[in-house]
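To start, the structure under review is shown below, and the notes come after it.
The complex appears here minus one protein chain, its other protein chains still in place.
Chain naming follows the written order as A and B, and within any one chain the residues start at number 1.
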Amino acid sequence: MKKIMLMSFVLIAALLMGGCGKGKASLTLAGSTAFQPFAEKLADQYMNINPDISVTVQGGGSAVGIQSANSGAAQIGMADLVVLPAEAEGLTATVVAKDGIAIVVNPANKISGLTTEQVRDIFNGKITNWKDVGGINAPITVVSREAGSGTRSSFEEIVGNINLKRDALIQDSNGTIRETVANDANSVGYLSHGLINEKIKALKVDDQECSTEAIIAGNYKLVRPIFLLVKGNLEGEIKKFIDYILSDEGQNTIKADGLLPAK
Amino acid sequence: MRIHPRYTQRGAVVILGGATLLTLVILIFIIVFILEKGLPVLGWNFLTSNPEDMGRSGGIFPTLIGTIILPLIAIIIATPLGVFTSVYLSEYTKETRATKIIRFGTDCLAGIPSIIFGLFGYIFFVITLGMGWSLLAGGLTLAVMILPTIIRTSEEAIRAVPKSYREVSFSLGASSWQTVKKVILPNALPGIVTGVMLSIGRSIGETAAVIFTAGSSLRIPTSLLDSARTMSVHFYILAREGISAENAYGTAAALIIAVLLVNLSAYWLMNRFISKRS
Partner (left out) sequence: MKLFGEKAVRRILMVTAFSALSGLLLIALFILNEGLPFIFKYGIKEFLFSSDWYPHLGKFGIYPMIVASLWVTLGAMIVGAPLGVFGAIFLSEYTPRPVMKIIKPTIELLAAIPSVVYGFIGVMVLAPIIRANFGGPGLSLLAASIILGIMILPTVISISIDSILAVPQSYREGSYALGATTWQTTHMVTIKASKSGIIASIILGLGRAIGETMAVIMVAGNSVNIPNTPLDSVRTLTANIALEMSYATGMHRQALFATGVVLLIVIIILNSLASVAIRKRMVKR
C-alpha cells in the first residue's frame, strides 16, 4: 500500500517536473471552434519547422477567444464574428481567413436553393412546410447553433431580422449540426462551408452557389472573417506564427481544408 | 369483481418477470450494439497509435493515457481523505451533531450532478487557482466527485470488522491508531479497494465534469498542467461531431470494456470479501 502511494507520488512529481523543466517557448491559441481544426493543423506544421516551440490549441468559441486574449489565458484568441464586440476593442485583430456559411439540408431534399427572404422566414417560423418553398409536403425541422456561437451571430447578422423560432433544435457545434441534418430528412441548418460533406447538401442562396469561387468573387453573401486577436502589438513568437499563417504555405493549408484565404 | 388469487399470482409473475427481462434485454442490447460495431476497429494498433486529423483516422493513444492518469490522480487524492474520514466516523467519535452534519454533507455531495462539478472545477481550479484546463484540475474535480463513494464504502467495510477484533487489540494494550492501522484497515482493505474501483469506473465514464476542467487537447500530456482528453470525452466528440463513426465505435468499445473490467473486478473483490467474512 505504502509502496504504491510512494510510487504514485514519484510519478506525479516526475510529471510535474517534466512540464516545467523543458524550457520550450510555448504559444496557446483559444477560441473559435470553426477555426480550431485549422489552427491545430497549422500548429502541427509550424512545430515541424520550428521544433523549439510548442503551440497548443484550445476550442471554447469566439467569446472565449476574446476573453482569453484579454486575460492572457491564451496569447492568441480566435474569433469568427462579422462584428467584433466591444470587449475586443483593445486587441490587435488580424484577418487570417474567411469562411462561408452554408445553408444545408438533407441530401434527400429536392430543393436546390432559397432566397434570403425564405431563409429568414424559415428560421423565424413563418414558413413551416417545405411545400411553401417548392418542396414536398413535410414540416421543416429548423436546426440552429446555441446563443453565443460566432457562426450563429454571423448568420443572424448577415441574413438580418432573425428572431429564431422557439422549437428550433439547438446544437452546439458545426459537426453536430451536420449530424442532425444528415439524420433528419426534413431538417435545415447552417454551418461552415468547409465542413460540407456527402452527408448533407448545401443550398444556393439568392441563386448563388456556396462555392469557393463564388465566395472569393464576392457573390455569395453569407461570409464572415476569421480574426486572430492579440493583446498589444504583434511581436516575437506570436508575430512569427501569425506571419506563418499568412504566408503562402499557411494560406494554402487553410484553402486545402475548406476555408478561404484572407486576401 | 374479485379475481381469483391464482390468476393475480400468475399475472403478477408475468408482469414482474417481463419487467426484469426487459431490463436485461436493454442492458445486453447496449453492450452488444457497441461491441459489435466497435470490436472490429479495436485492436492493439488502435490503442497504441496517435490519432490523426482530429481522430478521423489513427488510434486513441493519448486518450488512453488521459483515461489512466485522470482517475489515478482522483483516487490518489480522494482515497486517503475518504478512508480517514470513515475511520474517524466509525472509530473515533460517537454519533454527534457534527457526524450527522458530515454524513448529510457526504450524502448531498453524492447527489450533486456532474455538470455542477464541472462548473465548480472550472471556476475554482481552472480559473481561480489558475491551473488552466489540465490533468490536475480535472483530477481534483473528480476527486471531490468520488469522495462520497469512497467514504461510504470504506465506512461499511470498517463497520463490518467484528467488534471482537478491536477488543482483542485493545486488551493487548494497543492504542486506537495502532488498532486502526494493524487490525481494522487490513481487515477492511478489500471493501475499501472495492469502493476505490467503483470510483475509478465512475471517473472513466465521466464526461461533463472532465470536459470543463481537463479540456480536450488531443496531445499526449507531458505534465500535470497539460490539458488532456479521456476516452469518454473523445467518444463524445467523435460521435457528436460526426468525425468518424468507425473510430467512435472503437473508442466506445474500449471504454465499455475498461468500465466493465473495473466494475467486475470490484464485484469479484467484494464477493471474496463477503465470503471470507461469513
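The working rule: a residue touches a chain if its C-beta (ideal position, glycine included) is under 8 Å from a C-beta of that chain, and two chains touch if they have at least 3 such contacts.
Remember, predicted model here, so these are calculated numbers, not experimental data.
Considering the whole complex, the residue from B:Gly17, B:Pro40, B:Gly130 or B:Pro186 that touches the absent chain is B:Gly17. From the options B:Gly66, B:Pro148, B:Pro221 or B:Gly250, the residue with contact to the unseen chain in the full assembly is B:Pro148.
Contact residues of chain A toward the unshown chain are 59-64, 66-67, 87, 139, 141, 146-150, 153, 166-172, 179-180, 183-184, 187. Looking at chain B, the residues touching the absent chain are 5-6, 8-9, 11-13, 15-20, 22-24, 26-27, 30-31, 33-34, 80-82, 84-85, 87-89, 92-93, 101-102, 104-120, 122-124, 128, 144, 147-148, 151, 175-177, 201-202, 204-208, 212, 232, 235-236, 239-240, 248, 252, 255-256, 259-260, 262-264, 267.
Assume only the chains that are shown with their structure count from here on.
Here the CA centre of chain A is 35 Å from the CA centre of chain B.
If you check the complex, the residues on chain A that touch chain B are 1, 5, 8-9, 12, 15-20, 22, 37, 40, 56-59, 73, 173-176, 178-179, 182, 199. Against chain A, in their complex, chain B makes its touches with residues 54, 69, 72-73, 76, 132-133, 135, 189, 215-219, 221-227, 240-243.
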